[in-house]
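Beneath this line is the structure, given in structure tokens, with notes to follow.
What you see is the complex with one protein chain gone and the rest in place.
Showing subunit A:
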Amino acid sequence: MASLNDIKGRINSTKNMKKITSAMEMVSTAKLNRAEQNAKSFVPYMEKIQEVVASIASGDSDANHPMLTSRDVKKTGYVVITADRGLAGAFNSNVLRELNNNLSKHKSKDEYIVIAIGKMAREFCRKRNMPVATEVVGIDDQPDFADIKELATETVNLFVNEEVDEIYMIYNHFESIISQKVTEKKLLPLTDLDSGNQKTSSSYEYEPNQEDILNVLLPQYAESLVYGAILDSKASEHAARMTAMKNATDNANDMIDDLSLTYNRLRQAAITQEISEIVGGASALE
């Protein structure tokens, strides 16, 4: 049986832990709000660029661009977005598991290459000696587009320079605060553009011409997809961490309750014993 002091020690250390986890929960809540806002302010840009790209790409079907056409897949690129830190429940492991599932479909390491974003993805790939094209760690919690631009351009260039023939992004999609879903999204080639919304049957004039515009527009579009995925993943990360820390805090509370109960019982037992000893001693004197 643990002594009174042991239990007291455990209560105190659990209380300290609870302080940390609840602080982390609050920090994550604040960051989640900002991340959600970022994701929201990105939406207009994304919608607009999507609309224009779709209307050009589906308007006249003689618009032919290497980024729009699928080619034989010899090598696949995977953009894996994880966090730099753990303590976010299954956030990182879900993504990495999905990556592993995908990679196991390939016969050899020459058939794929990984673009690792976040410390967790980097370590994962290093440990397994996977071929890595780029690795990025330490992305800000509120990334600007300028921070991501270089990475996005590099990723798109992998496809443009025909180093890879298709690129997938694997990341946590933010559905709600309590649910983040691992998503695998095809980044390139852009095949699912005409999503059937012909509401704006606008026939544009193109200056100078369609082809040149696609040359400028498509890389920008692909880059903004990468940026969007990172924003999405950041929001999910904070939500996941918030939930994980909330659970940890709740568990700590339960544990403290249990321990306090045991502590009080033991203390009461000790007092009762003391009293009965005194009473016993006194009655022996009479």
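To be clear about the criterion, contacts are C-beta pairs under 8 Å (C-beta built on N, C-alpha and C of every residue); 3 or more make two chains touch, one makes a residue touch a chain; residues count from 1.
Everything that follows uses one rule, which is that contacts and distances are computed from a predicted model.
Student: Can you work out the missing subunit's protein name as recorded in UniProt? Choose among "Dihydroorotase", "ABC transporter ATP-binding protein", "Diguanylate cyclase" or "ATP synthase epsilon chain".
Tutor: Options "Dihydroorotase", "ABC transporter ATP-binding protein", "Diguanylate cyclase" or "ATP synthase epsilon chain" narrow down to "ATP synthase epsilon chain" for the missing chain.
Student: So one chain is hidden, and I want to know which residue out of A:Lys149, A:His173 or A:Lys186 touches that hidden chain in the complete assembly.
Tutor: Per the contact definition at the top, the residue touching the missing chain is A:Lys149.
Student: Out of A:Val52, A:Ile177 or A:Leu266, point to the residue that touches the absent chain in the complete complex.
Tutor: A:Val52
Student: What is the set of subunit A residues that contact the non-displayed chain in the whole complex?
Tutor: Residues touching the hidden chain, for subunit A, are 38, 41-42, 44-46, 48-49, 52, 56, 144-146, 149, 202-208, 212-213, 216-217, 220, 223-224, 227.
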